[in-house]
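One structure is given here, and the rest of the page talks about it.
A single protein chain has been omitted; all remaining protein chains appear in their positions.
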Amino acid sequence: MKNTFGNSISITLFGESHGEEIGVVLDGFAPGIEVDEAYIAQKLALRRPIGKISTGRVEPDHFRIVSGVFEGHTTGTPICVLIPNENVRSRDYESTRFLARPGHADYAAFCKYGGYEDYRGGGHFSGRLTAPLVTAGAIAQLALEKKGIRIGTHIARCAGIADRGFENMERDIEALAGRAFAVLDESIGVKIQSAIEQAAAEGDSVGGVLETAVTGLPAGVGEPWFDSLEGVLSHALFSIPAIKGVEFGGGFAMADMRGSEANDSFAVQNGAIVTGTNHNGGINGGISNGMPILFRCAVKPTPSIYKEQDTVDFLRRQEEKLQISGRHDPAIVHRARVVVDSVTAIVLCDMLALRYGTDYLREV
Amino acid sequence: MKNTFGNSISITLFGESHGEEIGVVLDGFAPGIEVDEAYIAQKLALRRPIGKISTGRVEPDHFRIVSGVFEGHTTGTPICVLIPNENVRSRDYESTRFLARPGHADYAAFCKYGGYEDYRGGGHFSGRLTAPLVTAGAIAQLALEKKGIRIGTHIARCAGIADRGFENMERDIEALAGRAFAVLDESIGVKIQSAIEQAAAEGDSVGGVLETAVTGLPAGVGEPWFDSLEGVLSHALFSIPAIKGVEFGGGFAMADMRGSEANDSFAVQNGAIVTGTNHNGGINGGISNGMPILFRCAVKPTPSIYKEQDTVDFLRRQEEKLQISGRHDPAIVHRARVVVDSVTAIVLCDMLALRYGTDYLREV
Amino acid sequence: MKNTFGNSISITLFGESHGEEIGVVLDGFAPGIEVDEAYIAQKLALRRPIGKISTGRVEPDHFRIVSGVFEGHTTGTPICVLIPNENVRSRDYESTRFLARPGHADYAAFCKYGGYEDYRGGGHFSGRLTAPLVTAGAIAQLALEKKGIRIGTHIARCAGIADRGFENMERDIEALAGRAFAVLDESIGVKIQSAIEQAAAEGDSVGGVLETAVTGLPAGVGEPWFDSLEGVLSHALFSIPAIKGVEFGGGFAMADMRGSEANDSFAVQNGAIVTGTNHNGGINGGISNGMPILFRCAVKPTPSIYKEQDTVDFLRRQEEKLQISGRHDPAIVHRARVVVDSVTAIVLCDMLALRYGTDYLREV
Partner (left out) sequence: MKNTFGNSISITLFGESHGEEIGVVLDGFAPGIEVDEAYIAQKLALRRPIGKISTGRVEPDHFRIVSGVFEGHTTGTPICVLIPNENVRSRDYESTRFLARPGHADYAAFCKYGGYEDYRGGGHFSGRLTAPLVTAGAIAQLALEKKGIRIGTHIARCAGIADRGFENMERDIEALAGRAFAVLDESIGVKIQSAIEQAAAEGDSVGGVLETAVTGLPAGVGEPWFDSLEGVLSHALFSIPAIKGVEFGGGFAMADMRGSEANDSFAVQNGAIVTGTNHNGGINGGISNGMPILFRCAVKPTPSIYKEQDTVDFLRRQEEKLQISGRHDPAIVHRARVVVDSVTAIVLCDMLALRYGTDYLREV
């Protein structure tokens, strides 16, 4: 389904980095959900570049909700949010139009679109499209929060420096909501930021790992084949540019465990069924088991670096040197964090709607 | 879409571990593709238990193609393959019906299905359902091979022991096709098998990592949002029981690289555009770039172990000790390998059909 | 999506007229719904040929539910129902393999499938596939009836003879449930049957119109764009072989009305909002308004007739005379009626599940 994702609740994404408007259509959302534009703006702010560790292209992100919201509430019909591109310098890209930037989609896009693709600033492939995605995700989070479902993502590691893990989940998620640079241990955050600055100073970039926790999701959500929570979440997460790995619970570390260690034993706690450990990340057989959902995404280092690189001119099929100019992020892991939250929120709304109906999200 | 997956080409899976028949419907497949039942049987054989390192439940897997194949060729209409369950011992499960086996879907399924689920042998959640999946995957592989697209998966590590990586990809994939225990270095295979036997002897189980390579896929296949090759493949792969992580190319290791290292520089080789390294696993911006597709799946240790475990009776909501009896696999990583190949083949057929049409697969 | 239809609840159909088994997978159905096999058998019986007015191929329709039902109830996982083809005479079709039977799909199928299609008895195009469709529809009707939603279809006209219209809807639907030949006025039924016999005697066939009413559907079901009740129902109804027209409420007759006549004025009756007339067939803007859903399907005369016809050999592209032999229905309108009910029931379950969740159907 390409640029549309989801079943009962779906999103459709459109736009290009230097086009007139970028936007998203969120469909299937229940009527009567209060839409707090300040909340959306705050989520967008978390995606915006930060000083020296980000690109110089700072977009004001003046979003407009042009349909599906009336008198402050969702109407139940498709919500379209538009964001104009205001700060574009397309000339930066003209001279390198047919030079494949290593790590970027340029050459793959050329193979697919035959030279008709909008090459300016990455076109449709640009991380810029995550801005409308965040507006849709913010609306989804507004609805989930009313249901007691909370999502938080932190930078588990970046530039080789690791944050502490989740401890008190509710409190950690709460703390992350207000942080521009999403680490649990803020002293670590300072170190990561200076490591990013260091890489930027060297004309290079860094990657990282984002770790996400979801609390409050009822047990019984997800499908065995093929719409497992893991399957649908990963499908959406891998759409976020630069994500190259997704793991749930213990993930790749489970490969080296024994069953006796990896199995999460069950217990009864205050009348509720819980597990002692949570190596399965709150998901068994593709279905939520009532424990927090836990997953991690590997974010590759931003491909746009200022160091000279070897590449090809794919039109003339000949080797070239490439020196990228323009404005670029030396790291996107801190900006991607709210995108991960957004995508997660949209997927969970859809999965909940499948089981409980689209009306479910407005019930109190 | 739950038990149906895919767009232009789709699969629908049904059945339970101890039900009368399990099966799959493969729809959208081009007419005129020769269906070699011996080839399908051979793929099924790769999934079958091996001596001491597998369960004692050995199923003959007498598959029957009951529709969509006529006079030895696909007709273009839905192909249904049925496999009867012949070797079932349902009584093994009766006494523990409401005891949640740690690491298994029992409790999550109960939350979802309210006690109506078929609990015998894992019911619909059983790895048994990967048998029909393999028959569909074998048909998909038959079509892909005619197009020069080859898929190979090896046990990259198991029980903490690592196989060598892919070297000469074509030759390695060829070699794997004929191996019952899919390692590239057969001396490593011997060590892994005895480590599995050791774990089995201790009433325990082990996990591992499967690594897959695909050669011959044309550049330009996949979508930027949301049906990236990574997104759709991971969606399907996470449906395979026990898979808890999926990474493409460098995957999680890329998180600690710098951009200058992670970026795959482009070059021209014999007139073709290639990359020097393949950290992106043959995928940029969600789209194939002509290099081999490379990914790895983390397989958790089989949750069924003979050691006593702490758990709960979820009907009475009280804590219990669980001693699993019955017949179980101390490792499934070697059996899962052909399932990964199958799922990959089905996804690639669908992605190719989207771009080139359902007729594409029969063209020569 | 071809042979799979539906979103929250879907059906997948497979098989050929002379294949080993035909079947259906019904997915997304709530767990805990009692499955009454006698009820299913009774619905299948309504589809079976009747004496002189039907084909001589009488199939016992020994259906087997091979998955998704356990201890008499749905499990919530896909329900597969298989029906073997037992009474086949494939030789009837060999000599005419490349002769396009007028009004049949033979030539169109050849254009699509390139000669690989199973030509015997119409293959995958055969009305025979409506048998599994009826089993799925019966399960859907079982669930709907528990919710107070009832569906009834009568032969509004056949061979040019008209039945009376619906009067007391609840009572009429009740009466139809038990009738092998579905007319509201049984004296008309006698006349229609003898008109069919007459056509059969002349080696010819007749068509008709089926009219369907649904009572008890809550207001608010359906979508404005594009999944209107009319849109989704018509999509499914046109899949039934021989249906060439679908109209809701006043349908084509509304084209000649004035707005003042066609508009259904609203009133309050016993506290409920109702309309005086029901020219809109219970649907406004694609959404149910609480009045009975009303629609009609045009069924073309069965294309298999014994009279000699002009046609072509599409392999050799030359004109030929065709004399159809074999066993054929001089009318199918009376057999199609339960298929219309079935398709309607499946669509309504899906539309209800979208709004209220898949769990809705099991709630009491």
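To keep things simple, chains are lettered A, B and C as they appear, and every chain counts its residues starting from 1.
Quick note on the criterion: a residue touches a chain if its C-beta (ideal position, glycine included) is under 8 Å from a C-beta of that chain, and two chains touch if they have at least 3 such contacts.
Remember, predicted model here, so these are calculated numbers, not experimental data.
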### Summary
Considering the complete assembly, the absent chain touches shown chains A, B, C
### Message
Which candidate, A:57, A:124 or A:258, sits in contact with the chain we can't see?
### Response
A:124
### Query
Which residue among A:43, A:57 or A:112 touches the omitted chain?
A:112
#### Entry: chain A residues touching the omitted chain (full complex)
1-4, 7, 10, 12-16, 19-23, 25, 27-28, 31-32, 64, 66-68, 70, 73-80, 82, 112-114, 116-118, 123-124, 362
### Task
Spell out the interface residues on chain C facing the chain that's missing from view.
1-5, 7, 13, 100, 102-109, 111-112, 124-125, 129, 157-158, 160, 199, 204-209, 218-228, 230-232, 234-239, 241, 243-252, 254-268, 271, 273, 275-276, 279-281, 283-290, 298-305, 307, 309-312, 314, 317-319, 355
### Query
What chain B residues would touch the chain not displayed?
7-8, 77, 224, 353-360
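Basically, only the chains that are shown with their structure count from here on.
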### Most central chain, judged by mean C-alpha position against the global CA mean
B
### Task
Report, in whole Å, the distance between the mean C-alpha point of chain A and the mean C-alpha point of chain B.
26
### Query
Which integer distance in Å separates the CA centroid of chain B from that of chain C?
38
### Message
Touching at least two other chains at once: which residues of chain A meet that condition?
### Response
7, 224, 355
